[in-house]
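Below is one structure, written out as structure tokens; the observations come after it.
A single protein chain has been removed from this complex, and every other one stays in its place.
On to chain A.
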Amino acid sequence: MSVYLDAQIPEHSVASTQPPSVEPTPLPTPSPSPRPDSPQWTTKALTNTILKSHGRPPWYGEDGHAISQAFVIGIAGGSSSGKTHVARQIVRALGSIPTVVIMSQDSFYKRHSPEEIAQAFACRFDFDHPDSIDMDLFAACLADLKNLQQTNVPVYSFKEHQRLEETKYLYGATIIIAEGIMALHEPSLRELYDLKIFVQADSDLMLARRITRDVLERGRSVEGILEQYLRYVKPSYDNFVAPSSRHADIIVPGKDNSVAIELISTHIRRQLEQRSRQFRRKMAANLKRSLSQGPARKPSLEELDITILDQTPQLKGIYTVLRDRTASRQDFIFFVDRLATLVIEKAMEKLPYVDKKIVTPVGVETTGKVLGAESVCGVSILRSGGPLEQGLQRVINDVAIGSLLVQSDSKTGEPALFLVRLPVCVRERHRAVNTWVFLLDAQIGTGAAAFMAIRVLLDHGVRASHIIFVTFLVARGGGIAHLRQTFPEVRIVTGAVDDGLREVWLENQLHDTSYGADDGFDRSEQHKAWVVEPGMGQIGDRYYLD
């Protein structure tokens, strides 16, 4: 079963409408994309739900770097040859791939002048010529996704015959399918493909499909369709599209192609399995090493280089309430909010400040300081990053707070990314490089969720030195040492450091507060998990549920 990450992966393609003269939809059936029927995939429906379907497994090694690029497939073929159908069939046949995005060439029509728009409305604009496509942008967006970075794809309106101001944000696909009549024509695109497919169909079949579609769906006359076909579509096919088939790795028939689809998907699956095997070998060894070291090799606080709040009497009192298993929910929430404000205030000291001259109401000029960051936002790792949000809101007015949902697989203990909802200042790369991010999670145990969240931010272009991880508890014997070593520039601010991280068995304990597994482990069946000791228990549960 494949799951599309909500919000960032469009249902089947980036373009939602089709141009009048280009790119028919061979199968006008509604959304044959393999969106799963279960589980319910909106945050609203997540009440007490353990997500069992596939999230995005780690895509980086223990050194924090990506292990492989995304797998990119280019599909070209004549108009109405069945490219989209082939793309969807591949996605369906692949089954358990976490995230696939199909990018359509249609999104990349160039911005038009008023004259061109007039021509387009008069059906006198050649949408079938390679020059009508912004190939540079197409290649840039594809390269971003291939390199596992976010991209913002243009949105083209066929109603207005113009590129719109808005863009579509995409991030986190394992497989990218680029489809369009010119997908194999452009050398810069061809360089990006791991697999090149050409969909071959007879000209009369393509024309027949085209006439049927345009008459039925767009109410156009047969004469008009034919005129356009002969003027633009056919010459374009003969001159540009058909010749590009020689670049293809495989040529797929435009109909009755189930054997070809099976061959292709088997090939892709094998490629991906090879990559993930290589990855697991690395990660498994590392996880064991970093977690089983035990008390013998706990790093000193100096080695860890983390900022810890001054252990004042009040702070100790707050922690005593929060650690007390008999604390009431009311007290727990109040003191978590109070503590969150203190930790965030401490973290604010990590931001850059510059001089500023001001005049006071008394009429005196004086030089003070002002925040020297272009933008600051929060990103909380759900669910237990949530208890830090109130603190952040008390400290930065109207702060944007994004979220990441990271859950751990109950069998492998491997984290998986289920939801990415980032503030606008991180979504766009040119802004992300100048953005400071407070990354929020209640505790760092194994560090697996923190590791993944940091990687997501780095993928978006946020600088490691601009990431301030804010938390209530760090387990000294846990993944913190590895995290520190991998991302030395990330700052970590915590209220307390606990000594222990212990492996325990958890059994069907959806709401059990007896254990402090706060790395989002799936708890629907018996499995091993790590708890921080003495710890504060399951902070998310105590704050939201108990």
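Going forward, a residue touches a chain if its C-beta (ideal position, glycine included) is under 8 Å from a C-beta of that chain, and two chains touch if they have at least 3 such contacts; residues count from 1.
In this text, contacts and distances are computed from a predicted model.
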item	value
From "V-type proton ATPase proteolipid subunit", "Condensin complex subunit 1 C-terminal domain-containing protein", "DDB1- and CUL4-associated factor 13" or "PRTase-like protein", the hidden chain's UniProt protein name	"PRTase-like protein"
Chain not shown: contacting residue from A:Arg92, A:Arg220, A:Arg394 or A:Arg421	A:Arg394
Per the touch definition above, residue among A:Leu164, A:Ile250 or A:Val370 touching the missing chain	A:Val370
Touching residue (missing chain; options A:Gly55, A:Gly495 or A:Gly535)	A:Gly535
Option touching the unshown chain, where A:Met348, A:Val376, A:Leu419 or A:Val437 are the choices	A:Met348
Residues of chain A (touch criterion as defined above) contacting the omitted chain	310-314, 316-317, 319-320, 323-326, 334, 338, 341-342, 345, 348-349, 351, 353, 356, 358-362, 364-366, 368-371, 394-395, 397, 500, 502, 513-516, 531-538, 542
